[in-house]
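One structure coming up, written as structure tokens, with questions to follow.
For this view, one protein chain was removed and the others were kept in their places.
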Amino acid sequence: MAITSPRQNAVETEREQFLATYRWMLLARLSEDRLSSLWKAGKIVGGVYLGRGQEAMSASLGVNLKKGDIFAPLIRDQAGRLAFGEPLIEGMQTYLGSRLGPMRGRDGNIHRGRPREGYYAMISHLGCMVSAVAGALMAKRFQGDSDFVGATCIGDGGMSTGSFHEAMNMAAVEKLPLIVLAANNQYAYSTPTSRQFACADLVDRAIGYGFTGHSIDGTNLKDCLTTIGKAVAAARAGGGPQLVVGTILRLAGHAEHDDASYVDPIVRHKPFAVDCLRAAEEMILAKSWLAESDLATLRNEVMNEIDDAVSTAQKEPVPDAGTEDWCALSSRHLVDGHLA
Amino acid sequence: MAITSPRQNAVETEREQFLATYRWMLLARLSEDRLSSLWKAGKIVGGVYLGRGQEAMSASLGVNLKKGDIFAPLIRDQAGRLAFGEPLIEGMQTYLGSRLGPMRGRDGNIHRGRPREGYYAMISHLGCMVSAVAGALMAKRFQGDSDFVGATCIGDGGMSTGSFHEAMNMAAVEKLPLIVLAANNQYAYSTPTSRQFACADLVDRAIGYGFTGHSIDGTNLKDCLTTIGKAVAAARAGGGPQLVVGTILRLAGHAEHDDASYVDPIVRHKPFAVDCLRAAEEMILAKSWLAESDLATLRNEVMNEIDDAVSTAQKEPVPDAGTEDWCALSSRHLVDGHLA
Amino acid sequence: MSITYLEAIREAQAKALADDPRVYIYGQDVGEFGGAFKATKNLAKEFPGRVLDAPISEDAIVGSAIGAAIEGMRPIIEMQFADFSSVGFNQIVNHAATLYWRTEVPCPITVRLPSGGNLGSGPFHSQCMEALYAHYPGLIVMTPATVEDAYSMLLEAVAIDDPVVFCEHKYLYYHLKAESLPTDALPAGKARIARPGRDATIVTYSAMLHEALAAAEELALDAYQIEVVDLRTVKPIDTDTILASVARTGRLLAVGEAFPWGGVTAEVIARVVSEGFELLDAPPQRLNARDTPIPYHPNLWAAHRPTAPAIVNALRNLLRM
Partner (left out) sequence: MSITYLEAIREAQAKALADDPRVYIYGQDVGEFGGAFKATKNLAKEFPGRVLDAPISEDAIVGSAIGAAIEGMRPIIEMQFADFSSVGFNQIVNHAATLYWRTEVPCPITVRLPSGGNLGSGPFHSQCMEALYAHYPGLIVMTPATVEDAYSMLLEAVAIDDPVVFCEHKYLYYHLKAESLPTDALPAGKARIARPGRDATIVTYSAMLHEALAAAEELALDAYQIEVVDLRTVKPIDTDTILASVARTGRLLAVGEAFPWGGVTAEVIARVVSEGFELLDAPPQRLNARDTPIPYHPNLWAAHRPTAPAIVNALRNLLRM
């Protein structure tokens, strides 16, 4: 009988994790492609924000988190949201304004979450989610929990906010098990990094906060999985807060109305402009973890999931002003009746 | 006839600069001692905030600035204010609420300045003056000025504010000739640095902003003069923004009502707890730049200046509500008459 | 035994910490030092690990309280001065205040704002910010005027499932004393008739209540009976109690310490005239601070905010109308 050596097991688990994460990336990519078409078809009101090109980073974070952890994703984390456990339908419901979705039409697009499940719903103001996650971790410490981490994401632009700074410093003072995943995707809307920061590398901020700093190639899923995995494990093991900075290019407009024509053509040919999804597929084939045909099957499978989610969400009721519960307070007796 | 060698000249100028700066330190120390007595005698309303122990840093910055530069001092910069050119009387007028002082009784204590002369009047919110100085430097660049710098001061606590972070990052992006002098005096009010930040050394933040970082021994006037001089010269020469972090102990309460009993006795015996003024005097005597008797004469001279300033300010009229110009706008025609 | 407004706030926090393990206090210098005003004196010792010094990071302080509240805690945040909440403003009005509406998860945080003017405090240590917070949906704004309310309303604030901005007045910290702590109290959202009358109604809150009562005393010498309504909470506003009082008196003067454009006094008057126009025998008037920053010098400060003499004048004019 064959005996599998530890070495073989390691290879096996590497393969499994890589493929599982790749699947989340694929689901994110194709579901966002669908959102883009829906937007172009006028089926979505407001902005559509894609994480195209950042799926490897985002998904690698999501798969490294588990139940009981806190996750506050940001603009470009469709992959991380799915990997963390958000049902595909919820993104569709939120974009399509379903009354049955988590936000019930009250907020839309990326402004969604289920805080009760450790999955926080971002406010638009950049930097503001970091301290919320820090506070959640303080709470878990008060409550005597163990084996938990909190994670959130930020961009090269969001790191310029005072809110971000205050929260990073606070998290370090409290030695919290916080992972901050920063995507330096070269632009904040139209603003290039040269107008956003002046340090050589954003990871150089880690030392000033008292974070452990890590750099990753955001186009390389293997690197993302390994390094983010290490950072999450370190935080979980009491190693204190971790800053992971990935270099990448935003492979979409800021939102779907934006053709990103301002992106420097030279930048488009830099190594960090590589599409992480295609790169992952190439590696899968190179390692012959899957065959071309398997990838095609997978893609169909994922497409079907997306079709189902979209058609379900589209059939769902939208909010109705008449029956809406117009109340910003959970304490009904404290609602100011004279403002109605 | 005697010929003085360059070497001798260097020594001579070193002596002169040291003594001149020492005099500002002495004036600051003794004038703040007087403010403290006035407060204890109930002659000053509101808080009295002393820079005791930080005179070497603050004065060294002041003497390195010149007309046309911008200076936004903070809480503990009596020495720097005087060295930058604030007449002694103006501090007294502001603390005593004279109608003839720069703030005319509208604001008090350290909340004073003459913006028209490049000497900015701080608001209380920590961190907020840094961007104002940055903007002033942008203005000077727009206006084609040359040979100017801007400087401001901050504490170990103020560096935790979002406002500070945003301004530092912005100044670096704009490559402004800005000098930020940070006094790590071990406490923010009662809060020890262990509860304020988690990096090994606040100067480690320089790299993350794209500032040149400098560390100084705030108790050592010679070191302060040399290093701050270098930083100001570098900024003036187009070397970009400079962060100078001095280690020191706040040798007073947060304000005069505070006995600072929370200060760890061990801390009081650390090298950074040395009184920079006494250390400067010891150096003056050791180098026999002045004799004991000269120091005594100087002290008397300074005392007399202070007596004059205080008695003048005390004789001056205080504001009168009836004749006060109750108007927050310079555009009189836009005042809302129905709110009077 | 006698207890001050400040001590009542300290006692309420001690009780909240003792009764509810979900409660903790976070703010600058609130730990061993006991806070800039000593509102948390000895609490760090009595409740180890539950009263924590924060860095100078108002935005993150509030943000962290929101996350902790989501996870089931009941944070009490102390701003060192209300004025500095301007840099925590966004987390309060856009994050805490919108959480329940957006996600159905309530946000039970209490943000204590040491508010209002005091001798020599100047433009940045004297502000009354209740109007800013009351303007935003999703917040409850309390403005206790008595030792009893400082105690019972702070306990209530901690118990309420929604974010509460607790505007405690620094001028009352030491000036105001009571014999003992209350055992029962009016619920939040209910105003109180602080002094009954029939000739005119003053609607006010916080420190201005005491200026209003002094003014009413003085007019009593001329046999005028002035009713004084203490709002207690300015969001929600107990409009029914105000209307009932105006129905009795026919005259209304709204008094507040905040800046004059907008704010509580305008809101009170707008409600009374739109819902109780016919109750009024004279034009409703208001008295606020002046439309300038708050001055440092006592001579100017005394003329910047409403005081008993100014209220007396306003009342005499109102009674003449």
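The first chain written gets the first letter, and so on, giving A, B and C; residue counts start at 1 in each chain.
The rule is short, and it goes like this: contacts are C-beta pairs under 8 Å (C-beta built on N, C-alpha and C of every residue); 3 or more make two chains touch, one makes a residue touch a chain.
These numbers come from a predicted model, not from an experiment.
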*asked:* If I consider the whole complex, including the chain that's not displayed, which of B:P115, B:P271 or B:P317 touches that chain?
replied: B:P115
*May I ask which residue of B:A134, B:M159 or B:A188 touches the chain that does not appear here?*
B:A134
*asked:* So one chain is hidden, and I want to know which residue out of C:P55, C:P75 or C:P284 touches that hidden chain in the complete assembly.
replied: C:P284
_Contacting the left-out chain in the complete assembly, out of C:S57, C:Q80 or C:T98_ = C:T98
_Those residues of chain A which, in the complete complex, touch the missing chain_ = 44-47, 97, 103, 105-108, 111, 123-126, 157-158, 160-163, 188-191, 195-197, 262, 318-322, 324, 326-328, 335-336, 339-340
*Hey, which chain C residues sit against the chain that's not shown?*
59, 83, 86-87, 89-90, 93-94, 97-98, 101-102, 123-124, 131-132, 134-138, 235, 258-259, 261-267, 269-270, 273-278, 280, 282-286, 290-293
*Quickly run down the residues of chain B that touch the omitted chain.*
70, 102-103, 106-107, 111, 113-116, 120-121, 123, 125, 128-140, 142-143, 162-163, 166-167, 169-170, 173, 327-331, 333-339
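Everything below uses one rule, namely that only the chains that are shown with their structure count from here on.
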*Using CA atom averages as chain centres, what separation in Å is found between chain A and chain C?*
41
*CA centroid of chain B to CA centroid of chain C, Å*: 37
*Among the residues of chain C, pick out those that touch two or more other chains and give their numbers.*
54-55, 57, 59-60, 87
*If you look at chain A, which of its residues touch at least two other chains?*
162-163, 166, 169-170, 173
